[in-house]
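Only one protein chain is missing; all other protein chains are in place.
To keep things simple, chains are lettered A, B and C as they appear, and every chain counts its residues starting from 1.
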Amino acid sequence: MLIVMHHWATSKDVAQVKKTISSMGLKPVAIPGAARTAIGVIGNQGRVNDAPLRDIKAVMEIIHVTKPYKLVSRDFHPADTVVQLGKKVKVGGTSPFLVIAGPCAVESRKQLMKTARFLKKTGVPVLRGGAYKPRTSPHSFQGMREAGLVLLDEVRKETGLLVVTEVVSPEHVGIVAEHVDILQVGARNMQNFDLLTEVGRIKKPVILKRGLSATVEEWLGSAEYILLGGNPNVVLCERGIRTFETATRNTADLAIIPLVRGMSHLPVIFDPSHATGKRPLVAPMALASIVAGAQGAMIEIHPEPERALSDGPQSLHFKEFEKLRAKIRSLDGFVRKHLA
Amino acid sequence: MLIVMHHWATSKDVAQVKKTISSMGLKPVAIPGAARTAIGVIGNQGRVNDAPLRDIKAVMEIIHVTKPYKLVSRDFHPADTVVQLGKKVKVGGTSPFLVIAGPCAVESRKQLMKTARFLKKTGVPVLRGGAYKPRTSPHSFQGMREAGLVLLDEVRKETGLLVVTEVVSPEHVGIVAEHVDILQVGARNMQNFDLLTEVGRIKKPVILKRGLSATVEEWLGSAEYILLGGNPNVVLCERGIRTFETATRNTADLAIIPLVRGMSHLPVIFDPSHATGKRPLVAPMALASIVAGAQGAMIEIHPEPERALSDGPQSLHFKEFEKLRAKIRSLDGFVRKHLA
Amino acid sequence: MLIVMHHWATSKDVAQVKKTISSMGLKPVAIPGAARTAIGVIGNQGRVNDAPLRDIKAVMEIIHVTKPYKLVSRDFHPADTVVQLGKKVKVGGTSPFLVIAGPCAVESRKQLMKTARFLKKTGVPVLRGGAYKPRTSPHSFQGMREAGLVLLDEVRKETGLLVVTEVVSPEHVGIVAEHVDILQVGARNMQNFDLLTEVGRIKKPVILKRGLSATVEEWLGSAEYILLGGNPNVVLCERGIRTFETATRNTADLAIIPLVRGMSHLPVIFDPSHATGKRPLVAPMALASIVAGAQGAMIEIHPEPERALSDGPQSLHFKEFEKLRAKIRSLDGFVRKHLA
Partner (left out) sequence: MLIVMHHWATSKDVAQVKKTISSMGLKPVAIPGAARTAIGVIGNQGRVNDAPLRDIKAVMEIIHVTKPYKLVSRDFHPADTVVQLGKKVKVGGTSPFLVIAGPCAVESRKQLMKTARFLKKTGVPVLRGGAYKPRTSPHSFQGMREAGLVLLDEVRKETGLLVVTEVVSPEHVGIVAEHVDILQVGARNMQNFDLLTEVGRIKKPVILKRGLSATVEEWLGSAEYILLGGNPNVVLCERGIRTFETATRNTADLAIIPLVRGMSHLPVIFDPSHATGKRPLVAPMALASIVAGAQGAMIEIHPEPERALSDGPQSLHFKEFEKLRAKIRSLDGFVRKHLA
């Protein structure tokens, strides 16, 4: 439920509304706007009896929200959210298209430093690299885990790059947050609600990937867990969905990018590597996502894709990535100038 | 099976290979190339015993193709196919991005003429309009049928626009081909093999839409029916696939555009209207498809979308379309110059 | 729209209602019931203005139907439809579970007669066999076509078995109906509306398979085309849907059997061969379908599955089928006695 106040409402009026909401056993969240204040109500099961609120004169309108999310909605927060990454980088709003790149998994210090230096040179501000790898089989490489975190931490200190890595368990949130700048919740954990709650308790930015068969509503519902926990720094990442088509690893669902940007104020980025699973499709889809409205891309690269411990076939060679980086910059500029 | 001849092979050598293939109960198709000739073999069930061919000296290599298609493959025909539409318009290769627009269904002379004059003014060369409408329910509007064809014919004569309409039955192919310039085989008929065979017998261009749950392999298999029948003028059209996601009408599968362009020499266009089903998503996805490698788009517009007999929610107003048309032109130019 | 008459309504009252409907440009269909008469209205686009009907006293209730089907609905026709096959066999209602068996494709007189004699011995009343085979690739075996029809006709005359075969084109409906007892519309043609209209013009029973990605609503919409054309002898056949799971050829959707039986009065049968694509799964799923409420099964068998020109891996050996036949009989008896 959203209570919209008249423009002439005073802070006393707002306080009265909040008190009334609390007395109904619910939780008020004030959302101050340029013209007027709105107050969100959290904690209700189904439709609330709004009689006590309707009697307050300063209340202009009561909107009953039946969606599984409120805080992530544009109704609640009309302006684009811009998420700050480290001190100098931003994603969302009118910030430049963000590029994140790196290997699927952290494999060694050498591999990671080589990639980081290359990114530094290419002007990419964020390095990705998996320390914990969720794998279908327990017999597959599970990632370097804590040792991988330590390497990521070293690399960011040495190069000044920001680092993002996946967190797979609520109990790892603390240690992961100490070693990297941005946390990622992967597709398989999109509805691991305890993990969502835990990353809601920190303030570091969280990239929330869409689940393999998650609807847009479910995805926004998961983001709601993080915002409701108190962490507003959520970046949504489309990474392809599971369909009958096996010619690509997943089906890149670009159309939901403009859709979600209309529904939510959160930044939306795209992962062309997992969405397609095929090297020659990564560049065209990364570029297409810019035009569709994505605000960033997360791209897998590897010094030697043929020897990668995971995701080799979808990882770009450095040379390929360099060309793509230049095209992204050029297209991003064109889109801002001519298509906005 | 594909027989590749040595560069020094004479026409006599080629004739010998063809004769041998025929004697095996199969059909040879010669594919002359700049450097050497290849001979395709059609009509086999599974792998062919190639012993009689291996003994011929002028044969350099025998490639066993296990895909459901041959003629549509890039192996068979490495260069892009450019399909001629009417006398002045082309699609495919390096031709400008083709825009086709018009209402879902032909509803009246007035509606059609109004749309045609608008397209003429906007510089759109091809008008779409359904005369026969395949509808889930027999109680829904089935299209104006023959009367619709007559209107389309009148409009193209009056305006000089090219016209495309859907054909839904083998027995209508003749009459439809008389009244319009381009035939469309719809998603629901992608595996109506008798219809495919019939449009293979004419020479007019055919737009072949991907089926709702067709794999890329099946789609190319369907195109193969048309080429094998003798009609090489096939344009593939991605229009979204059916998945679990209901936030959009279908799931636009843009990634298969670069994929299919690698597999086949045929032009590929995109239908953002059916792929998304939502007006605000049509423009971003039409534009994104250009970057993904589409060579054209088919877009639903209507003078009064709110009163359309079908597909109103996904049809653009004229004003909206006008802006999109300009952006398409601008982006197409940019892509050719900076991203190719 | 459905107009329900008071129980005291006279035939004159019914006639008045019908006349009023006709004067509104719509088509009335009377549905006499034990207690009262209902009149269905066909031909409307969207909701009808029912004012002229509300003034008639004998009208008890006006029900606005918004589904894509009416004639196939249980609202329209509450009792189970029993479809007569030939002179002695029935499917639907409380008729015994119908077994249909035979090869995917008619391959030769010998293969067909061998199968037919075996079925005769096993007490299976209907032989299936494809003369026209819709195949993904034009390079695959397309069926014996007309020659296959002649063989099917010979076999039914020699053995007295009923015969079912697929029809793939509106123009073949006549010739197919002359040679066999039951026509099948395949999954790929479920929305070939011209074909549906054409089989609606004959009286022979039609087995309508569910499309690969057809919703239940769409499937019933397709059946509506046939009933509306005048042919009430429709049998629905679930044959698996296309999903992300590739461990089976399709995903057998047994739950829609009790669902559809609640929504429609038409008989529903099941095809465990295409639904699973794997020999060991055919028997358990055929048997499970009985319990789920299926009223028959169509099962692929072959004298030598290993040499079948199509669908070998899902075809049962005669011995396997014999055991399954006995189990079906036994389980069908049990279900009627103990689970109904």
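Operating definition for what follows: contacts are C-beta pairs under 8 Å (C-beta built on N, C-alpha and C of every residue); 3 or more make two chains touch, one makes a residue touch a chain.
As the structure is a prediction and not an experimental result, all values here were calculated from the model.
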Report task. Would you mind spotting which of C:Q16, C:T122 or C:T248 touches the chain that isn't drawn? Result -> C:T248
Report task. Out of B:T20, B:T115, B:T243 or B:Q314, point to the residue that touches the absent chain in the complete complex. Result -> B:T243
Requested in this report: Identify the residues of chain A touching the omitted chain, counting contacts across the whole complex.
Outcome: 42-45, 68-70, 134-141, 168-171, 188-189, 191-194, 212-213, 217-218, 221-222, 224-225, 228, 242, 309
Requested in this report: With the missing chain put back, which residues of chain B would touch it? List them for me.
Outcome: 213, 242-244, 246
Query raised in the report: Of the residues in chain C, which ones touch the absent chain?
Result: 213, 215-217, 241, 243-248, 251-259, 262, 275-276, 278, 280-281, 284-285, 287-293, 327, 330-331, 334, 338-339
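Here is the rule we use: only the chains that are shown with their structure count from here on.
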Report summary line: Per mean C-alpha coordinates, the chain lying farthest from chain B is A
Query raised in the report: What is the distance in Å between the mean C-alpha positions of chain A and chain C?
Result: 48
Report task. Could you please state the distance in Å, as a whole number, between where the Cα atoms of chain A are centred and where those of chain B are centred? Result -> 37
Query raised in the report: Quick one: chain B and chain C, Cα centre-to-centre, how many Å?
Result: 33
Query - Multi-partner residues of chain A (at least 2 other chains) - result: 213, 243-244, 246
